[in-house]
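All protein chains but one are shown at their positions in the complex.
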Amino acid sequence: MDITFLNNINWVPLLLTFKLALVTTVLLVLIGIPIAYALAFSKSKLKAIPEALISMPLVLPPTVLGFYLLLVFSPDSFLGNLLNQFLGIQFAFSFTGIVIASMVYSLPFMVQPIQNGLQSLPKAYVETAQVLGKSKFEILKQILLPNSIRSIVTAIILTFAHTIGEFGVVLMIGGSIPNQTKVASIAVYEKVESLNYIGAHQYAFILFIISFSVLLGVYIFNNSNKNWLTSLSK
Amino acid sequence: MMIKIQIEKKLIGAQKDFTLSINKQIDSGDFVAIFGKSGAGKTTILRILAGLEQPEKGIIQVEDKVWVERSEKKVVPVKNRNIGFVAQQSILFPNMNVKEQLTFSKGINTDLRLLEEVVSIMKIDNLLSANPNKLSGGQKQRISLARAIIQKPKILLLDEPFVALDYGMKQELIQLTKKITNQYKITTIFVSHDPVEIIQLANRIWVLENGRIQNDGNPKDLLSNFLNSLNN
Partner (left out) sequence: MKQIGIILIIIIFFFSCNEKEEQRLLIASASSLRSVSVELIKAFSEETNIKADLISASSGKLSVQIELGAPYDIFLSANEKYPNYLCAKLNLKDESSIFAYGQLVLLLTKQKQLKLNSIDVLLENEIQKIAIPNPDLAPYGIAAMEILKLLQLDKQVKSKLVYGENVNQTNQFLKSKVVDAGFTSVSSIQNSHFRGDYKIISILDSLYNPIKNTVLVVAKKTFKKEKAQKFKAFLQEEKAKSILKKYGYNIP
């Protein structure tokens, strides 16, 4: 391997990829936990409807998902026009747009593990905490989340990894605009398309090394017996 | 009068369904034992008092506050009732050490003296920084009991709390229970299968059968008849 290969690489797509994965994951944690909580403790008979909806991104082809998001958010559409006029925001073909698309695409990866984790906690925990005078929010924060921290970490890992590998959705709604929406997966694809296999190998290799290291680090911590994870939630 | 409980609820029985129907008053300081077969509805009564389940009809009034009034759809939420509850299996939270379990109760932050007092009475000083997973059954129940009374609740509900303990542990805990309920003047309702425990602790016994309280009186009287009948 040429030692100067690191100098020739355009790092921007890689930075964009990790930025996208980080922002998407953090935002999904913030909205995923309330959604998982609502689904885990809802007794409604209609619960299956939101659950199925949330699972849809698992089933839809990514390009199709990207296409429909584009329809909804394009500046010429009703919603897109509204957003543009009143908030000055344009979602399609921007970094914000691919964040939103990624959040939709990876939503089930965040919600489902957390929902399962919460549901598997003994019902007695909630009842005991209620008898001890705690509000629902206090119970969530002090009992439920700390005791399902492994599920939460799993959800974070899956979401992060899934977003790094995203291609079809981002290409469709992002437009592959250099420095804004051209992420590493698209850059690799373009290199392959133009038969620049060496360039493709370079990107793929770096992407693999960094992603693998991040995931490895998280798994090591998750498997350890230390209570650092529970102390993190205080 | 301390607690007025007048409730009805349909329950599903092993052989047939029946209606739980209670109409009783409990005086302040009473230690009432509920005695009956499995499935008679004993635990349900406790859960209804705690607010974890609701009766279909009826009223629950504690001193001058109405906790449940079904006809007016009034129900005071669990967390506002200030009740202590100890179950058969201690429910200690895995993410906290013993001291944190005790201070977890609402309101404890303002009264550390109370914490010290309870810790010393229950003899758990040496366990404060321990992880609940590493404790014995007896130790766990002591902590559950401590946690239940640490807010100085007026009412304590015990659901066969000694059933999983060996004889020595059981006696120790019975003594502790007696001591703290007297010291803090707590009205206690206690579900049990064991006549010996009941005689040691309770001043009143309800015998629950077919959803109704068939007998209500002094444990020594009612139970000595029962024990005699076993020998014949």
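Just so it is clear, A and B label the chains in written order, and each chain counts residues from 1 on its own.
We adopt the following convention: a residue touches a chain if its C-beta (ideal position, glycine included) is under 8 Å from a C-beta of that chain, and two chains touch if they have at least 3 such contacts.
On a predicted model such as this, the values are computed, not experimentally measured, just so you know.
Novice: Which chains here touch the chain that is missing from view?
Specialist: So, taking every chain into account, the missing one touches A.
Novice: Among A:S135, A:Q180 or A:N222, which one touches the chain that has been omitted from the display?
Specialist: Residue touching the chain left out of view: A:Q180.
Novice: Given that one chain is not shown, which residue among A:V23, A:L121 or A:L215 touches it?
Specialist: A:V23
Novice: For the chain left off this view, which of A:L70, A:V188 or A:L207 is in contact with it?
Specialist: Missing-chain contact among the listed residues: A:L70.
Novice: Using the document's contact rule, name the residues of chain A that touch the chain not shown here.
Specialist: Its contact residues with the unshown chain are 19, 22-23, 26-27, 67, 70-71, 74-77, 80, 92-96, 171-172, 175-178, 180, 182, 190, 192-195, 232.
What we mean here is this: only the chains that are shown with their structure count from here on.
Novice: I'd like the Å distance between the centres of chain A and chain B, where a centre is the mean of that chain's Cα atoms.
Specialist: Centre separation, chain A to chain B: 46 Å.
Novice: So in the complex, which bits of chain A are touching chain B?
Specialist: Residue list for chain A touching chain B: 122, 124-125, 127-135, 142-143, 146-147, 227, 230, 233.
Novice: Under the touch definition given earlier, write down the residues of chain B that touch chain A in their complex.
Specialist: Touch list, chain B to chain A: 50-52, 77-85, 87, 91, 93-95, 104-107, 147, 151.
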